[in-house]
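Of the protein chains in this complex, one is absent; all others appear in place.
First chain written, first letter: the chains are A and B, and each begins at residue 1.
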Amino acid sequence: MSPEKQPATSRYGSNAGQPLTRRDGILKVTGRATYAADNHPEGLLYAVMAVSRIARGRVRSMNVDAAKAHSGVVEVLTPANRPPLFHDPHEKMPPFGFRVEVLQDDSVRYGNQPIALVIAETLEAATEGAALLDPQYDTEPARVGREAGIRFDPPAVSIGGPPKTAHGDVEAGFSNAAITVEAEVETPPQYHNAMEPHAVVAEWDGNRVVLDMPNQALALSCASYAAFFGIPVDNVTIRSPFLGGGFGSKAILNGPQILAILAARMLNRPVKLALTRAQMYGPVGHRGQTWQKIRIGMESDGTLTALHHRSLSATSAFDDFLEPAANASLPLYASPAILVEHEGIRLDTGTPGPMRAPGEASGSAALEVAIDEAAQACGMDPLAFRLKNYAETEPATGKPFSSKALRTCYEEGATRFGWSRRPRAAGQMRDENGLLVGWGMGTAVFGCPHFPAEARATLRADGTALVETGAADMGQGAWTALAQIAAEALGLDPDQVEFHSGLSTLPDAGIAGGSGHTASAGLALNQAGGDAIAQLSDLAVNDPASRLFGAGNIGLTARNGRLYRRDDESRSESYAEILARSGRSDVVGTAKSNRDPTVATDHALYSHGAVFAEVKIDPDLGQIRTTRLVGAFAAGRIINPRLVQSQYFGGMIWGISFALHEEAITDKRTGRIMNADLAEYHVPVNADVPPLEAILVPEDDAIVNPIGVKGVGEIGITGTVGAIANAVWHATGSRIRKFPIRIEDVLSAR
Amino acid sequence: MNRFDFIRPASLAEAVTAAAVPGSVYLAGGTNLLDLMKIGVTRPERVIDISRLPGLDRIDWLPDGGVRIGALVRNADLAYDTRFAATYPAIAEALLSGASAQLRNAATVGGNLLQRTRCAYFQDTAGACNRRELGSGCDALHGENRLHAVLGWTEQCIATHPSDFCVPLAALGAVVEIEGVEGRKDIPIENLHSLPDATSAQESALLPGDLISGLRLPPEAAAFAGNARYMKLRERASYAFAVVSAAAMLDMDGDTIRAARLALGAVAAKPWRAHTAEAALIGQRPTREAFEKAATAALTDARPSGDNAFKITLAHRILVRALTLAHEGTPKVMPALPASPFPEQHLPAPKGDLHVA
Partner (left out) sequence: MPFSISLTVNGQPNSIALDDPRVTLLDLLRERLHLTGTKKGCDRGQCGACTVLLDGRRINACLTLAASLDGSTVTTIEGLADGAELHAVQAAFIACDGLQCGYCTPGQIMSAVGLLSEGHAGDDPERVRELMSGNICRCGAYQGITQAVLEAGHVLSQKTGVPDTGVQENGRNAA
C-alpha cells in the first residue's frame, strides 16, 4: 500500500506503532540531557591521558617530575606507581571481554596506547602535565599493512563465531559453472567516532563507586569493573542516561576508563576523564581492515552454482577480534554450495571491535559488488539477477526464515527509485550539466540476536505506571520506543508511563548491540507489563465487589487504563478503582525474559532490505556525489516508524561514508594514524547527504520473538555501500574495489 | 597547552612592540593558533591579543578604484559584503568554500593569510618536520603524501599552503600591509609566503613583531568581476581542505581575452600564481584549446612529491574548468555550494512524511 493511501500512524492501532516524537527530545534540544562528562561532583579532579606516539616498542622514560612540577598537577599514574588491580588485564572477561591496557608494563603495542594518566585540579593543568611527560621510547618497526602483518588461522571470528562455514561442494559448483567471476575487495580501518568521546566521572565512597559513563551494556560492565576493583558487583553503580553515540565502541570495557576509576580511588576524590578526539583512534576499538576475495560460479542463465567468500581480517598483535566479513555470504543468495572462510592478520594497531554492522558492513560491501559483477557477466539486470537467486530458505543451512519480505523490498524500492528505466550497460547516462550518472543497488541484511533482559512494571494507585529497565539510549530512541512497548503491555497511554532507564541499579536490560536492544529489552517490558496486568486481573476477578468478578476464565483486556471483560466490553473497571478497593498501593510486575532458544536453531532470523543509489560524477575531475538514495526495509513489527526511519537514514549515511569517505590512514613506517581527527578522517557532512527515502515494508513475524520485533539499527549500512559502488561502476564503467572510492581511483579508471 | 602571558595591547604600536619579544604570537580569530597550541605545535610564551585593536575591521574603498581590507575583518563579513562580492566574486567564492560558517565568522583576513600548513607531519610533533624544526627532516617525503605539493617543493618540505582565500588574492596581485618595529611596509602577496629553503624555516617574509594590518587590492583587480571563478576539489562536499583548487579570471574584450589571472591552491607551499599561463591567454580567443594550453603552461614545472601524481592531472583539469566557467560568466548569485563542481545540483527538500509501503 502506498504512503499516500494510508498514514503510518493508523497501521497498528496501539501505542506501539505510533510515530511519537522522542520523549527525551526536550531535554536534548535544551541542553539538559546529561552526558557523562557533564557531571561535576564536588572536589572533582581532571584526568588527561598520555598516549604512545609509537606503535611498537617500549617507553624508556617519562619526565614525571616535569609534569608534577606543573602548577595544579596532583598525581601522575605510570606503570611505576599504578596501584594493583584485582583482575589480570591480559585475561579476557567473558562474554565480550577484550585485553586492556591499564599501565601493566612499559610495552607499547599500538599507536595512541595509554602510557600514563595525569590528574590535576584543572583540565588545563592536566592537559599540559600530560604534554610535559615527553616520553622517550625504544622503538621497534611497526607491522602495518598486508605485507608486514603476521598471518594466522583464527580459532574464531567476531565473538566466538566459527571462522569457516561450508555448505555443499564448492569445487563441484565451480566446475559446473558456465561463468565464474572473481572480485577482490579491500576495506580500510574505520573508527567509530561517536560525537561524544569516551568519558567517565568516577566517585568512590569507601568500596562503593558511582560511575557516570556512556555504556551500552550496564550489567555486564558492572560485573567487569567489580572484578577489576575487587568489590562486590552491587557496589558498582553506572549511570548512563544518554550516550552520545556508541556504534559498538561503548559496549566494551576499555583501559582509559579503568585508569580514571583507579585514580579516583587512589586520590579519594572524584575524577573526570574524557578522551580527546585523537585518543579515540586506538584504545576504544575500530572496524578492522579487510582484504576479501569472492568467487561466484553460475550457469549461463545466472543461476548460482557456487559462492566462495574469503576474508583476510586484521586484528591487533595481542588480541583476537576479527571482522567476520565473509559470513555476509551465508544468508542471502541461494547457492547450492557456499564456502566462507577467514584468515587473521596481526598488525600493530589497537584491537578492533564491533562497529555498527560488524562483519556485515564490510562483507556485504564486497558481496554486493561481486554480485553486481556476476550480473554483468551474464548480461542480466542486477535486480533480476538477485531475484533469480532469491533464497526461499537460508542458503547455508536450509532453515526457513521466520519472515522475509525482501521480495517486497526489492519491488517497493525499485518502483520508488525508477529502477526499470536503468540502462543495462555502464556509462550511458549524463545529466543536463554533463555529469556522469550511475544507478546501483545492493541487498541489505542483518541478523536478529536476542539477549536476556529484565524489567519491572509497577501499576500505581492513581492508575499510572512506573516502568524500569536499565536500557541504553544511544540515539536509537530507547527512551521512547521501549516506553511505547511498556505502555502497550500495560494498556496505558505512553504519557501515563513513567519510564526509568540508563541506570545499572534497575533491572538488567541486556546489551544495546547487534540491533537487538528493542527486541530484547522490549520483550522484558512486554512480559513485565503482562505480569502486572495479570496480577491486577487476579485482584479484580476474585473481588466480589468488582464488575469483573468471576471473569477469570473468560479473560480480560487491558486498554486505556481499564480492564474489560473480553466477552462484554460494557463491563470494565479502571486500574485505580481495582487497586483502591483491594487496599493495595500498587502491583509490581516483573520479568526475566529471553527468546526460546529453539527459535534460532529452527529458523533463520534476519531483517532484510534493498537499497538503490544514484551517483553523479564529474567526468573530468572525478568528484563523486550521491544524489539519491532509496532504501526499502522489512524488519518485523515497527514500534515507532519515525525513529525507525531515522535509524535507516543514519545507517544509509554510514553507507555513504563507508563507500566514499572514511579511512584511517596509517604511516607504514611508524604505524601512527596520520588523520586521527575529524578534519582529515572524513565522515559525511550535511552537504554530502542527498534527500533520502526509507520505505518501511510491513512484515509480520510471529516467530522471531513474542513481540515480533527485529532490528533496524545496523541494516541501513549493508546494501548501501555496495549500491553506491555499483552506481559508480554504472556511471563510469570501472569497478573500483577499494574503499573508500577516491577521486584518483575514478580518474585512473577512466 | 603551555601557560603563557596574555597581553592585550591598546594600540597597533603597542602590539608591535610587545610582539617583537621572542616567543610572542598574535591572537586574532584564534581558529588556527589555538588549534596549533592544543596539539603542541606552537608553544608561545606570550599571546598578544589583537582581536580588539581599533580600526582594523573596516573595508575601505579607495579613490584609485582599489579596496583596503582591515586585517581583523572576519572572513564571513568580507565574503558577504555586497559590494566586495560583486567586485571580487572569486574571492568571495573562495572564502565561502573554506572551513565552516562558524570558523568563517571567527577567522580574520590577516590570520587566513598566515594559516599554517595542514601537513599531518607538521601537526604530528612526534615526527620530523623541517618546518617545525629546521634540520630535523621531512617525514612527509616518503610518508602518506597523496595530498602534498606538486609545485615548488624540495626535499626540505613538501607541504602545501591550505588557504582558499589566498588563491584569488594571489591571482589579483593583492598587496599585504605590514606594521613592524621599523614602521610600515607593503609586501606583494606573492612574496609573503616562502617556498622551502634549506637554510631557513621561515614560512613568510614577516619579521619578529611584524603585524599584518591590512590588505589592498589594486585598481585593476576590479576589471575581472564579470568573469571570475574559484573552483575547489574536496573529498567531501563541504568543510574540507582542497585537494586542488584554482582561481581563474578573465577580462574580455569582446571575444578576445584582454587579460587573465590564474592561480592554483593546495599545490605548493604558497598560493601559486600562474604567470606564464596568464601570458599565454592574452589576446587569445577563449577556446578549450587555449585553456588547455594555459593549463599546460601553468604546470610545466609540476612533479609529484610522492604518491600524488594525480594532483597534477587534477590541477590541469581544474584550471581548464575554472577558465571555462569564468568565461561563461560570474554567476548572478553565489552558488549553493561555492566552488563546487556540482554548482547547480539543487537537490530537493527532504520530505517529512513517513514512508510505509
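Just so it is clear, contacts are C-beta pairs under 8 Å (C-beta built on N, C-alpha and C of every residue); 3 or more make two chains touch, one makes a residue touch a chain.
Every value quoted in this text rests on a predicted model; they were computed, and no experiment measured them.
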Chains in view touching the one left out
A, B
Check the options A:Gly17, A:Gly650, A:Gly671 or A:Gly708 and report the residue that touches the missing chain.
A:Gly650
Consider the whole complex, including the chain that is not shown, and state which of A:Gly25, A:Pro400, A:Pro452 or A:Gly733 touches that chain.
A:Gly25
The one residue from A:Arg58, A:Lys92, A:Lys164 or A:Arg277 touching the chain left out of view is A:Arg277
One chain isn't shown here. Among B:Cys129, B:Leu262, B:Leu337 or B:Ala357, which residue touches it?
B:Leu337
Hidden partner chain, touching residue among A:Met93, A:Leu243, A:Ala457 or A:Ala486:
A:Leu243
Residue by residue, what part of chain B touches the chain that was omitted?
1-6, 8, 27, 30-31, 34-35, 38-39, 47, 49, 51-52, 76, 80, 82-83, 85-87, 89, 92-93, 99-103, 105-106, 225-226, 228, 237-239, 329-334, 336-338, 345-350, 352
In the whole complex, what residues of chain A lie against the chain that is missing from view?
21-22, 24-35, 37-38, 40, 46, 122-125, 128, 193-197, 242-247, 274, 276-277, 473-477, 642-643, 645-647, 649-654, 677-679, 683-687, 689, 691-692
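Note that only the chains that are shown with their structure count from here on.
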Interface residues, chain B side, partner chain A - complex:
1-3, 40, 118, 120-121, 124-127, 139, 142-144, 146, 233-241, 243, 310, 313-314, 317-318, 320-321, 337, 340-342, 344-345, 347-351, 353-357
Looking at the complex, which residues from chain A come into contact with chain B?
1-3, 6-9, 11, 19, 53-54, 71, 124, 127-128, 131, 408, 412, 433, 435, 616, 618, 620-623, 625, 627, 632, 641-642, 645, 660-661, 665-667, 669-670, 672, 674-675, 679-680, 682, 684-688, 690-698, 742-744, 747-748
